[in-house]
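Below you'll find the structure, written out as structure tokens, and then a few comments.
With one protein chain removed, the remaining protein chains of the complex are shown where they sit.
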Amino acid sequence: MTVLARRAAAEFIGTAFLVMAVVGSGVMASRLSPDDAGLQLLQNSLATGAALVALIVALQPVSASFNPVVTLVERALVMIDTGTAATLIVGQVLGGLAGTVAANLMFGLDAVSWSTHQRTGPSLWLAEVIATVGLLLVIFGTVRSGRADRVAFAVGGYITAAYWFTSSTSFANPAVTIARTVTDTFAGIAPPSAPAFILAQLLGGALGYFLVRFLYPSIASSAVATADRKVFS
Amino acid sequence: MTVLARRAAAEFIGTAFLVMAVVGSGVMASRLSPDDAGLQLLQNSLATGAALVALIVALQPVSASFNPVVTLVERALVMIDTGTAATLIVGQVLGGLAGTVAANLMFGLDAVSWSTHQRTGPSLWLAEVIATVGLLLVIFGTVRSGRADRVAFAVGGYITAAYWFTSSTSFANPAVTIARTVTDTFAGIAPPSAPAFILAQLLGGALGYFLVRFLYPSIASSAVATADRKVFS
Amino acid sequence: MTVLARRAAAEFIGTAFLVMAVVGSGVMASRLSPDDAGLQLLQNSLATGAALVALIVALQPVSASFNPVVTLVERALVMIDTGTAATLIVGQVLGGLAGTVAANLMFGLDAVSWSTHQRTGPSLWLAEVIATVGLLLVIFGTVRSGRADRVAFAVGGYITAAYWFTSSTSFANPAVTIARTVTDTFAGIAPPSAPAFILAQLLGGALGYFLVRFLYPSIASSAVATADRKVFS
Partner (left out) sequence: MTVLARRAAAEFIGTAFLVMAVVGSGVMASRLSPDDAGLQLLQNSLATGAALVALIVALQPVSASFNPVVTLVERALVMIDTGTAATLIVGQVLGGLAGTVAANLMFGLDAVSWSTHQRTGPSLWLAEVIATVGLLLVIFGTVRSGRADRVAFAVGGYITAAYWFTSSTSFANPAVTIARTVTDTFAGIAPPSAPAFILAQLLGGALGYFLVRFLYPSIASSAVATADRKVFS
């Protein structure tokens, strides 16, 4: 078994659990607290952030991006090659879909059902751009300054917060966006709404790339060692 | 006093406090927020996760599995021998029961009363399998990559999240499952429901074992040192 | 200015902020969420735990026990001498009272008013014993195994959880108990209820001392270095 296969498997399983956390906690929240959408989002955001801490700590030494935009920026920063990036992204997208199916089944729902939750409009698209810029700033600012050991806490904190401070509740992840189209529950997004979200995320990715390059023009010496050992992604 | 006795004592006291956190916070939550089951689960999940952080940080250098499935996987990975595993599991089961008794008494209830809370069905059993696989992935992924110093935060985050994203609220622990049969409160599980939960956890344990072996075929050199010092479990 | 004076000042200011967190967040919670006692306790417990993380990280290198029982156990473990212990405890008690006064004034209440909140009965006293044993286990287990750098997170997690899993909401601290008698708000305790709470805490302190000695008979070599530099307490 090659290293790349293990990395793709880590992206698959990690993204699957991440999406399970997003979708599953959304179902649980809307069933148990049906009358307060804010309480639902609190439950959903804390579960997602807490899951991210666990998954990144556990899988980072193999591969723990769980997000095609992050993988693309790693490719742009020449941290990985094109073939690796493509393989990891396939793992992320398939893992995300598997996560939705697992969440649906755990809660006694059909394995797959298209979401009818429309999420559209310029305010939400702006929010996705900003959410993705911030996520990249947090991940690569942390990694490039030689603090990869704390990226799990930074990302967990960021996503918990971004659910609240962006009007889109911060998808910020194309693989997760695709996965959320196949559940007609709290966390779902209707398929017609998905392309614009993904486009906004990619735009945010490009902006984030330049921001990271500007703020961290060179990688910290301690971070070089980290990158050599491929601790992150 | 032998090292093994101290380790068994650590498993006893740690599992007792863990179960107190699960059961006690469930009683408090259902008394103080009687009208919102989601708010109860939020209180219950945050208390459990926060307790796990504290207990694992404090007891890890002695022994801090608190979970027979984890101990069995350590045995399968040849981290401990059979006699040690058996002794630790006895400590966990007895500690869990003591924790329920303590929680019941602190809240003015009978020391022991069988739970009448039925938890059954294929969706819940699937959830227990998935919950246990994820827990093992988090624990052993973290430990085998030489990050045992962060396992407390990873496990605390995972369990807080898994309460929400699994339909079974993620027992994922046979000792805790047994302990939760003797309290007729929020966190209880009716004795007839327990065997299937435990079976699902053991199945998840087996699957998790193979997943860990696949993703982390060899132990990190830094983790070897850690294992030598028996920092985890 | 002697080192001891600085340490006593750190105990004063730290305990003052801790009690402000306990009392102040209780007032805010009961004003903003008047209809759900569970939501109030959630707010109160999260604010207290979060404040503990901050205060211990910031003050630990000077002195950060904030709790006479902890200081007494340090004395029993010969980590400090009797004069130091007495001085620190004076700082804690006075700091706690100053914290209540500050909280009362910030919320427009009389500087001092006796609490009328009765908290009494064997269940609550048992809870205080258990809460204190657990707190000592968490603090000294962490410190004696050379992990003093994580005690802030362990204590913050433990107290957040213990608010929920003990029927007494886990005072576990004589200085804080005294301070909470002079505010007639959510977190108050009527003066007649205080002596039994403090007695239970001292009993828990004695039990905790023996438990710590049993589980951690010797101090880890890395912890010795830590103790030499007086990082904790």
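Order as written gives the chain letters A, B and C; numbering starts at 1 within each chain.
Throughout what follows, a residue touches a chain if its C-beta (ideal position, glycine included) is under 8 Å from a C-beta of that chain, and two chains touch if they have at least 3 such contacts.
Computed from a predicted structure; not experimentally measured.
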item	value
Chains still shown that are in contact with the chain withheld from the display	A, C
Touching the absent chain when the full complex is considered, from C:48, C:65 or C:87	C:48
From A:32, A:109 or A:154, residue that would touch the chain that is not displayed	A:154
Omitted-chain contact residue, chosen from A:27, A:59, A:93 or A:138	A:138
Where the missing chain touches subunit C, by residue	1, 6, 9-10, 13, 17, 20-25, 28-29, 31-33, 35-36, 39-40, 42-44, 46-55, 57-62, 102-103, 105-108, 149, 152-153, 156
Residues from subunit A at the interface with the omitted partner, ascending	36-42, 45-46, 49, 121, 123, 126-127, 130, 134, 137-139, 141-142, 145-147, 150-151, 153-158, 160-168, 211, 214-217, 220
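Throughout what follows, only the chains that are shown with their structure count from here on.
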item	value
Partner chains that subunit A and subunit B have in common	none
Superposition rotation for subunit A onto subunit C, Cα-based, multiple of 5°	180
Where subunit B and subunit C are represented by their mean Cα positions, the distance between them in whole Å	27
Contacts with two or more other chains, residues of subunit A listed in rising order	none
